[in-house]
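Note that one protein chain is taken out, while the other chains of the complex remain in position.
For chain A:
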Amino acid sequence: MSPAQRPPSERVRVTASRRSAPRHTARPVADELSDQTVLGEIYVRGLMRAQLRLALSLLLLAVLLLGGVPVLFAMLPQTRTVTLGPLPLPWVTLGLVVYPAIVISARYYVRASERLEAAFVDVVGRG
C-alpha cells in the first residue's frame, strides 16, 4: 500500500503542555560520571587523592618497618643473635612474623579503600 492510499488519520488537536515551565530537577552526580563530564572527573579526582593518600601511607609504613630491619641489625649487632624461644630473632621476624603482618595490613587496606569508595558512592549517588 503506498502512502497515498492510506486512509487519512483522524485529526488530533495539538495543545500546549499543561506544565508552564520545565520542572527543575537536580541532575544526579552519578549521571555526570556515567556521561563522563568534566564535573564527574572533578569528583573522581577527590576520590583518587584519598585513595592515593591511603596507599602511600600504607607503603610508607611498610618501608619503615621492613626497611628498618637491616638498619636495626647493623646498628645493634646483638639483635642478630638474640633468640626468641628456640629461634634467632632474624629468622622469627623474616621467616614467620612478616607473613601474617602482610596479610593483616592488606585486609586493613581493602576495608579502608572500600570505605572510601562507599562514601564516594553515597555522596555522588544521592546527587
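Keep in mind that, in the parts below, contacts are C-beta pairs under 8 Å (C-beta built on N, C-alpha and C of every residue); 3 or more make two chains touch, one makes a residue touch a chain; residues count from 1.
Note that in this section contacts and distances are computed from a predicted model.
Chemist: So one subunit is absent here. Using its UniProt record, which name fits best from "Sugar ABC transporter permease", "Putative Sodium/solute symporter", "Cytochrome d ubiquinol oxidase subunit I" or "SDR family oxidoreductase"?
Modeler: Its record in UniProt gives the absent chain the protein name "Putative Sodium/solute symporter".
Chemist: Which parts of chain A are in contact with the chain that was left out?
Modeler: 30, 33-34, 36, 38, 40-41, 44, 47-48, 51-52, 54-55, 58-59, 62, 66-67, 70, 73-74, 77, 80-81, 86, 88, 90-91, 94-96, 98-100, 102-103, 105-107, 109-110, 113-114, 117, 120-121, 124-125
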